[in-house]
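Left out: one protein chain. Kept in place: all the others.
The letters A, B, C, D and E name the chains in turn, as written, and every chain counts its residues from 1.
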Amino acid sequence: MAQYLTLEFIAMLTGFILIIIGLWGMITQKNLIKLVIGFSLFDTGLNIVIVSMAYVKNSTAPIIDKAVDVSQAASKIADPVPQALVLTSIVIGLGVTALMLAYVLRMYREKKSLDINSYTDLRW
Amino acid sequence: MEIREIIGASVTLVGSIFIFLGGLGIVRMPDLFNRIQAGTKASTLGTILSLIGLGIINPAWIWKLLVIVFFVLITNPVSSNVISRAAHFRGTKMTDKTVADLLVESENKTREE
Amino acid sequence: MSILLAIFLGLVILVLAITAIYHKNTKVAIIATGTVGLFASVLYLLLAAPDVALTEASIGSGLSTIIFFYVLNKIRQSND
Amino acid sequence: MIKKGLLLILLVGFVAVISGLLINFTGSNELNPLASYYAEKGPTEVGAANLVTAVVITYRGFDTLGEVTILFIAAAIVGFFLKTMNADTNRPLRLRKTSEILETASTLLVPTIFMLGAYIFVNGHLTPGGGFQGGAVIATGVMMIILARPASQFNHKLISVLESISGIGFVVMGVLGLVLASGFLNNAFLPLGKLGSLLSAGAIPIIYVFIGIKVGSELTSILDSLKENQNEI
Amino acid sequence: MNIRNVANLFVLLFLIWLLLTGTFELTSLLLGLVLAGALALIFGKNSSVFGKLRFTPKMLAYSLIYLFVLSWEIVKSNIDVALRVINPKLPINPGIVKIKTRLKSPMGRMILANSITLTPGTLTIDMKDDELYIHWIDVKTLDAEKASQEILGKFEKLLEVIYG
Partner (left out) sequence: MVNTILFVAGVFMALGILLALFRFIKGPDITDRTIAFDVMTIASITVIALIAHFAGRIIYLDVALVYGLLSFLSVVAIGRYIERGL
């Protein structure tokens, strides 16, 4: 049990539960805006998981200044690569959210409804 | 300097108690305006005190902490003003203890125009 | 110490996420999503990733909440 | 009903996969070889104190180029979608006036916010932050102007010119790296300077200024196209 | 173009740059000067909000006094409101009252409204010309004159000197 009581494990657990909540919201909710919210939660959860993988025990931020010297950097810092990828992912997440909301607005203009059940045109 | 650090930590502790009281106020007060009174103000003071306390502990940080204090001092009253104005315009119900509301008349006038 | 803070942040995030999914009022759900982002940013800071925390606070939480509210505003306007 | 059951099974399977991953997760005690290469060689090769910046701009510079492109396409599509929408009614919109307090506060805050944004992307190689965050902060400043004075109009030409110039500048810096140094977006064609000072890390500050302006103008154009349409409904 | 306005904004922005960077490195100082100058030119050109400010010794002294008065008021009334919150009976007597101010300069009016809001117990809700609508947690009087005296008596005189 004690091996699980670490910072990165707790963060990863939070991230995974957040992913499941977001997925569940996307599946069960009927409101289009709620779908976008579910996507947003899913995105945040995924980012938390990736950042928690980058954490090395007792490490500090990968930025060299007075507190962290160049010579001992490799033994003190967290992994910079996943952090850089997450940075990219968050910005793209905003782009995708804006795009989805533009679609929602467009769909609302067509049918005056936010309920997903009223969009049956392509149903099989 | 051990004593300086303890003074700073005590200031931070006082600030955190104000933040706690802000949370308590936001739960206990009966309507929105009183919640703003008790909640946002107390937590603003709490934040400023805590930041100053941390600045006493680490004297090198005081400049950046001053910028944060400046931002908090400017932005916080404005945001509670915006929210209270919007709530009043929307017609949020006020508690039974309310004595007077002199804004309603002038707002009704602007609505009619 | 930091573990306790992480557990606290995790619980707050999960409560807010469930509020975001299950609350009937869309506005409340949007604010709850923004708050999830803000607390996630504190969690990133705890995980030694200040760059990511800065990005999440500014882009993932702040701007996206504002965009959500703009869209809600337009939906309301085309209603009345 | 059947659909719901299927979805539930899918979700349960997902949970099972995840819990398998979680149980075996123990965390790491030291950096993996790639990361320790970056940590050891990054400060001397790239010269940036912020190693995340070194990875974003130089080691994985192509990803950033793609990211900026994706953001650009998203902004363009949002604008396209909202502009071609036919107006429902032509009723003029009546917005409530802002209070005087917010208006005065915005004249004080907007220059400060822009200063903060500029600080964040100029110091991207020393402190947390960089082009994306600084650009977002600058878009926030523009947002503050819209919120305080809903009637204000933007100069669309200025926004698109800024966007094009900064995009071209970014690619030109990359090509200069290819020509003068060893590879695309290599920053070492300018002197690396002393680690930790403002003029260090070769071309990274310049590239970050370009990215900051580009991201700021793209996010502004998203916000603007959302606002723009408001008066047409 | 209002030179004084641009100059005041420039001073403010450069001060913020110095506080943010926290170094006196030459390149950083030069860059800060350029950035602050450009932003002050762009934003200060068309507004006159900062124009009234004159840095005289008297104004600086009064600003310092104002800062002390404000912090003392904030702490005092915070304790007052905190005692109300802790009290199980919740002794509040709220209401919205109208007060009048003599201040004319926009910056002074904003700082006055923000000071009122920052002091717990009073909260500015709206501001129209010379009238301020205040939510007061413990209404003592409904008369505009007396309420003005009660709420902003300490702040107004100082701000009148500072922002002229």
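The rule is simple: contacts are C-beta pairs under 8 Å (C-beta built on N, C-alpha and C of every residue); 3 or more make two chains touch, one makes a residue touch a chain.
What you see is a predicted model; the values in this text were computed from it and never measured.
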So that we can see where the missing chain sits, which residues of subunit C does it touch?
-> 1-2, 5, 8, 12, 15-16, 19, 25, 27-28, 31-32, 34-35, 38-39, 41-42, 45-46, 48, 50, 53-54, 57-58, 61-63, 65-66, 69-70, 72-73
In the full complex, subunit B touches the hidden chain through residues 2, 5-6, 8-10, 12-13, 15-17, 19-24, 26-27, 32, 35-36, 39-40, 43-44, 46-47, 50-51, 54, 57-58, 60-61, 64-65, 67-68, 71-72, 75-76, 78-80, 82-83, 85-87, 89-90, 92
Which parts of subunit D are in contact with the chain that was left out?
-> 95-98, 102, 113, 116, 120, 127-129, 133, 137, 140, 143-144, 147, 150
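Throughout what follows, only the chains that are shown with their structure count from here on.
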Which chains does subunit B share as contact partners with subunit E?
-> D
In terms of C-beta pairs in contact, which of A-C and C-D ranks higher?
-> A-C
Cα-centroid distance, subunit B relative to subunit D, in whole angstrom = 31
Spell out, as numbers or ranges, the residues of subunit A touching 2 or more other chains.
-> 6, 8, 13, 24, 55, 61-63, 77, 83-84, 87, 91, 94, 98, 102, 105, 109
Out of subunit D, which residues touch more than one other chain, so two or more?
-> 50, 52, 88, 99, 101, 105, 108, 112, 128, 132, 219, 222
Which residues of subunit C touch subunit D in their complex?
-> 50-51, 53-55, 58-59, 62-63, 66-67, 70-71, 73-74, 77-78
In their complex, what parts of subunit E are in touch with subunit B?
-> 16, 18-20, 22, 74-75, 78, 81-82, 84-86, 90, 92-98, 113-114, 117-121, 123-126, 128, 131, 133, 135, 137, 139, 142
In the complex, subunit A residues that touch subunit C = 5-8, 10-11, 13-14, 17-18, 21-22, 24-25, 29, 31, 33-34, 36-38, 40-41, 43-44, 47-48, 51-52, 54-55, 59-63, 77-78, 83-84, 86-87, 90-91, 93-94, 97-98, 101-102, 104-105, 108-109, 112, 114
